[in-house]
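Missing here is one protein chain; the remaining ones are kept as they sit in the complex.
== subunit A ==
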Amino acid sequence: MYPLMLTVNGTVHDVEIDPRRSLLDLVRETLGLKGPKKGCDHGQCGACTMIVNGRRINSCLSLAVTHEGDTVITVEGLSEAGELHPLQQAFIDKDALQCGFCTPGQLCSAAALVDEIREGLPSVVTGEVGVAMTNEEIRERMSGNLCRCGAYNNIVEAIRTVSGDKR
């Protein structure tokens, strides 16, 4: 067992863990936060997406023991003071889900996406002049989050609404 201290949604946790435990299993099983989902457990579906030190990652492909001192945000940490995150409200308003299993990962991914665009991080479809929040950009940047119900069109619309770009 290895000691680990990390912050999840603002709470500091001090635990002893098996080094094989993924960050996803740590959060779900050890800390009891069931928002992040285990879809494929191989980094292909994005249902486990968390934001670690400001960057979204597949928490299923990351050993918890490597996250000493890190700051983690899960879907439970997106809302503030009982208020839904604007993306959560937009997902409701735009009907951006059916079964909802992928939604926690979609939301974390989208929240990080909004920050990445603000930061000016390019994607492969970004031109020379900078990032515009087009459908093409959103689709490319969300390609790591699968939705087996196929709510993609509404997910893209929800994210575009929050970005403030109405094209």
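One rule holds for everything that comes next: a contact is a pair of C-beta atoms (placed from the backbone, for glycine too) under 8 Å apart; a residue touches a chain by one contact, two chains touch by 3 or more; residues count from 1.
The rule is short, and it goes like this: contacts and distances are computed from a predicted model.
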{"item": "Identity of the absent chain, which is to be given by its UniProt protein name, from \"NAD(P)H-flavin reductase\", \"Cell wall protein\", \"8-amino-7-oxononanoate synthase\" or \"Xanthine dehydrogenase family protein subunit M\"", "value": "\"Xanthine dehydrogenase family protein subunit M\""}
{"item": "Omitted-chain contact residue, chosen from A:E29, A:D95 or A:E140", "value": "A:E140"}
{"item": "Option touching the unshown chain, where A:T11, A:T66 or A:N135 are the choices", "value": "A:T66"}
{"item": "Contacting the left-out chain in the complete assembly, out of A:N58, A:T74 or A:S163", "value": "A:N58"}
{"item": "Those residues of subunit A which, in the complete complex, touch the missing chain", "value": "2, 19-20, 22, 41-43, 46, 49, 55-58, 61-63, 65-66, 109, 112-113, 116, 120-124, 139-141, 143-144"}
